[in-house]
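Of the protein chains in this complex, all but one are displayed in their positions.
Order of writing sets the chain letters: A, B and C. Residues in each chain are counted from 1.
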Amino acid sequence: MRRSISEEKVFKDPVHNYIHVQDDLIWRLINTPEFQRLRRIRQLGTSFLTFHGAEHSRFSHSLGVYEITRKIISQFERGSYPDWPKEERLVALCAALLHDLGHGPFSHSIEEAFHMNHEDWTCRILTEDTCVNEVLTSHDPDFPRKVAAVIQKSYDKPIVSNLVTSPLDADRMDYLLRDAYYTGVNYGTIDSDRILRLLRPYKDRVVVKQSGMHAVEDYLMSRYQMYWQVYFHPVTRSSEIILRQIFRRAKELFRDRYPFQFMVEPLPALFEGNPDVNQYLRLDEALIQTAFLQWTYEKDELLRDLCCRFMHRRLYKYVEIDHIDKETIDELRHAFQEAGLNPEYDLEVDFPTDLPYDEFPSGSTASHKQILLLDRFDQLREISEVSDIVRSISGIHRGRSHLYYPEDKLRTVWDILPADVTSLLAR
Amino acid sequence: MRRSISEEKVFKDPVHNYIHVQDDLIWRLINTPEFQRLRRIRQLGTSFLTFHGAEHSRFSHSLGVYEITRKIISQFERGSYPDWPKEERLVALCAALLHDLGHGPFSHSIEEAFHMNHEDWTCRILTEDTCVNEVLTSHDPDFPRKVAAVIQKSYDKPIVSNLVTSPLDADRMDYLLRDAYYTGVNYGTIDSDRILRLLRPYKDRVVVKQSGMHAVEDYLMSRYQMYWQVYFHPVTRSSEIILRQIFRRAKELFRDRYPFQFMVEPLPALFEGNPDVNQYLRLDEALIQTAFLQWTYEKDELLRDLCCRFMHRRLYKYVEIDHIDKETIDELRHAFQEAGLNPEYDLEVDFPTDLPYDEFPSGSTASHKQILLLDRFDQLREISEVSDIVRSISGIHRGRSHLYYPEDKLRTVWDILPADVTSLLAR
Amino acid sequence: MRRSISEEKVFKDPVHNYIHVQDDLIWRLINTPEFQRLRRIRQLGTSFLTFHGAEHSRFSHSLGVYEITRKIISQFERGSYPDWPKEERLVALCAALLHDLGHGPFSHSIEEAFHMNHEDWTCRILTEDTCVNEVLTSHDPDFPRKVAAVIQKSYDKPIVSNLVTSPLDADRMDYLLRDAYYTGVNYGTIDSDRILRLLRPYKDRVVVKQSGMHAVEDYLMSRYQMYWQVYFHPVTRSSEIILRQIFRRAKELFRDRYPFQFMVEPLPALFEGNPDVNQYLRLDEALIQTAFLQWTYEKDELLRDLCCRFMHRRLYKYVEIDHIDKETIDELRHAFQEAGLNPEYDLEVDFPTDLPYDEFPSGSTASHKQILLLDRFDQLREISEVSDIVRSISGIHRGRSHLYYPEDKLRTVWDILPADVTSLLAR
Partner (left out) sequence: MRRSISEEKVFKDPVHNYIHVQDDLIWRLINTPEFQRLRRIRQLGTSFLTFHGAEHSRFSHSLGVYEITRKIISQFERGSYPDWPKEERLVALCAALLHDLGHGPFSHSIEEAFHMNHEDWTCRILTEDTCVNEVLTSHDPDFPRKVAAVIQKSYDKPIVSNLVTSPLDADRMDYLLRDAYYTGVNYGTIDSDRILRLLRPYKDRVVVKQSGMHAVEDYLMSRYQMYWQVYFHPVTRSSEIILRQIFRRAKELFRDRYPFQFMVEPLPALFEGNPDVNQYLRLDEALIQTAFLQWTYEKDELLRDLCCRFMHRRLYKYVEIDHIDKETIDELRHAFQEAGLNPEYDLEVDFPTDLPYDEFPSGSTASHKQILLLDRFDQLREISEVSDIVRSISGIHRGRSHLYYPEDKLRTVWDILPADVTSLLAR
């Protein structure tokens, strides 16, 4: 049963113009502290240090994902397609709205540094003792579990999971449009209205009508461009490297019982590796930035220097290298060591890889990672069979590596570095 | 002498497409910690609680103001107008870039709560011991003073100040465009290119060619709409009220030596009212938000409640009132007191006023607050003489007031409040 | 009964993104020769000679008006407002789609030159022997009459007429957005989505919720700006003057049995003043432009010169004059005559006036020309009572006149014109 609110509420949104909230349940979820916390987690982590406009939060993005999902379902309902289970509307909307709830501050870096996974946290926030859990439970005691199952792709109606998580889902459509809007780049301008109109429920998944093939090609190319022009921008990677080094150094110091001048809850739990849900929810980017700024006054020189670099944007320089093998890296590290540098912190090698679309994904949920086209004879074809363009970018693993290092430090030892090292870095 | 950088640097910007940096001095100023700090101060303070897209910072805006000023000067140089002092280019660009340097976190609210003024702070940051001061001094020992003088409108060439601060300046043009872009509203779409093309240096000020009259009308109307639709939105005012109440309560507690569980530098200096420049620069919105979130665990019930309201967006409700006099307010406060509420915190009256354009400003710098049109006979006319529209909005003081109050608290005492109070609030 | 088409058809539209056709009747109306003819009538007449982008047709605009009307009705249906007569949906959509069917080539000029009225022609095309009439009749024999009645505001359910024709109707909203888009000016960017959401059926008319007041102000200001910046642009007026002079001259020659080298159906019927519906529908801008280009080879010098001016854009120059009285005009004409010029063709005086909004319209349908706001107590208020801005532009009749004349001809007699004439024109 749908309990709608007296009058539809709207949020003004630069990407979708208006976001429409018609259900009391959605309205109450948006107003929980756990959802409001997403305002303090940036959608693109450190990208704002490369693209100054990219200061938007996961709060905005989550509303956008909800809105696109709402439009898709509404289209399915208008079309009265039998393969769409109408009674799953609210479960799907909740999963769309809440799928990013477990993201931590500077999500990808913190996950790597502390071996966490945001999807696990999302499910814990849904199912443990939180306001979100309370709101969901008040609607239906089984809702927290159902919503978590959709997000974890273990829901008993696979089409609901497929709607929320697939290579052509509301999440990806919103972030392409939104990240392009806020960074100001032109690459994410996909015709989402056309794609939405051409999605169809088909057995246990969502497919696209064949006439939408070019629109999907364009969407996959936009994704490809956004990855290489924005998400993997070397300046952003440089800031992420420093971020991870700060976390690493702080953890080392904490383990060694270094007397931090600034150390507040829930950082100790984070460093110890076992925050509970309540502690996890106190983590946000305001706290991380505050800690880092405070730490620019710490005694530990390495921590202080790294925090200054991050907060005042004095990032590592980088050099692009076509191929690099393990031996060369070892030589470099050795030469750094010899010259009195610290290769653990003063040298990082980065191999960005992207997989805009993979036609032969392995594993049991494989086919759910494919984009399928539905032709007028009701036959399905995997898109890379039909599209030259998609075939050309399928399975691409880009291999250009980058070396990152603190240029100022290097300059002080430049003359004593071996010639093959300086020639590599001088490129 | 202009020392240009080897190759022009650009920043991708959603509003101006690209921001062009051609001078080494500008590049080095952008890379100071003081300027980078502006990334942690939102352009629109608490407006993001009303318009979720409005998460952009004063860093972005400052780059935008610089870019518009660069374009205006470049147009003046191409036109070779004798009234523009060419040698002042860099001073003007620095003043444009740095004019917002002294803004604190949630600027307008903190200024009101702690009786500070961001313009004073800007000048102190320029002239005291900071990296910005060092960079400016390295260019010319007199530059910090000059740039400060331009910002304070005491520069000996008044046209430079007028370019940087006037009713039609780069600051106002950038914020209209930028705030409209990030909130997603349609009201700020002014034809800035046309206005820029029609600006002319004329004696000691910048005027507009008469043919730009309609574009200026449109600009003033956009300003008017942005004020009433965005800047004075009652939900934003509600969040500002709570913000000021938090500052007020924390100051009271600090004065009374309340044992804060969370209290870090430079908050004590702020509460004592005498931060030095170095302390002031450590203030940012990350710190304020971190303090507020930590304080949601404080023992003081009032502080804790206010911080929860702000951080979890449980704002005060409001009711619009055509006219309200002091006596009615006193009666209300009395009734609140009687009912066991705390009128100091549970009731606020707000009279937003706006002055989109004032044709008869008083005081010595009066004429610098006018917009003057230059006709083809080289005569100047103040715009409201010529434009019906501008005349209609000149000097408007809008008087609709709002009462703000915590609805949940009020509901608990509703039955014991006098009828005239409840009827007023029930509207 | 609504007979919908198997699958919704869409038109890609730059202004509304997609235009959705769900009814077979609408689809068949779009495919009539009479509606397709609107592709050959420009929306903005000769404005393309001022704004080169303004080459869009009444076909595009008519689809846009239909789409906005469809959205309004759909909103009314979702809200289940009792004052909206649901059964009138198709009548309203047809009236919206077809309301401009009777426009002739360069509509306003040709109407003035030949004393015609496009609304009358629209009704004749609806009700006489045409394909549009056939399609409407096949749906319901009474539909042609009904649709015509809605357009003529004599329909027995006034709210249907009010929806289609009012100061805040779909027609005005579409042309503001569309004309701004195609000319490239920034003035027409209204928040139509917001206005649409806030429209309400109320008794026999469509009103706006009070919370939409600022959006309506913005809409009226956009209208005002478009009038003065685009629709009344003096270069456009100049081309319209020449256009009317060509029609006038051709009519004179036709009356005098001048042997035109180019004269095809239905031009004779036009010059004789009595085209029938079939002849009228053969008139389009392709024909007019072809005739004019052919006439640049005619023997009559005046017709030839005027046609060259129009086709090769050698328009009359103009001078702006604050006030001009009848005597001065007579003097000017006399001086022109004396100097050997032809004042009937070589001098035109133009007084553009606009009425963006009129709060006290006279006549019986007066209140239907008002914009009414609906407050939360269900009281109606005429908008200029509440809005300073609207009051300031209500009833404005702008009085700056322009004199238009062929500069090249004038230059040949400049020395023999009286000094007061040359000083007036030299401005």
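Couple of notes before you dig in:
By definition in this document, a contact is a pair of C-beta atoms (placed from the backbone, for glycine too) under 8 Å apart; a residue touches a chain by one contact, two chains touch by 3 or more.
Keep in mind that this is a model prediction, so the values were computed, not measured.
The omitted chain makes contact with just one of the residues A:Leu63, A:Val185 or A:Leu403: A:Val185.
From the options C:Ile26, C:Leu63, C:Met221 or C:Ala250, the residue with contact to the chain not on display is C:Leu63. In the complete complex, the hidden chain is touched by one of A:Phe114, A:Trp228 or A:Trp414, namely A:Trp228. Only one residue in the set C:Ala269, C:Leu287 or C:Val386 touches the chain that does not appear here, and it is C:Leu287. Not every partner is drawn; the one left out touches chain A at residues 185-187, 189-191, 214, 217-218, 221, 224-225, 228-229, 388-389, 391-393, 396. Contact between chain B and the unshown chain involves residues 10, 17-18, 193-194, 197.
If you put the missing chain back, the residues of chain C touching it would be 11-15, 17, 31-33, 36, 39-40, 48, 51-53, 55-57, 59-60, 63, 181-185, 262, 264-265, 282, 284-287, 289-290, 293-294, 308, 311-314.
Assume only the chains that are shown with their structure count from here on.
Chain nearest the geometric middle of the protein is B, using mean C-alpha positions. Averaged Cα coordinates give chain A a centre that lies 32 Å from the centre of chain B. Averaging Cα coordinates per chain places chain B and chain C 43 Å apart. Look at where the CA atoms of chain A average out and do the same for chain C: the two points lie 51 Å apart. Annotation for chain C: no residues touch two or more other chains.
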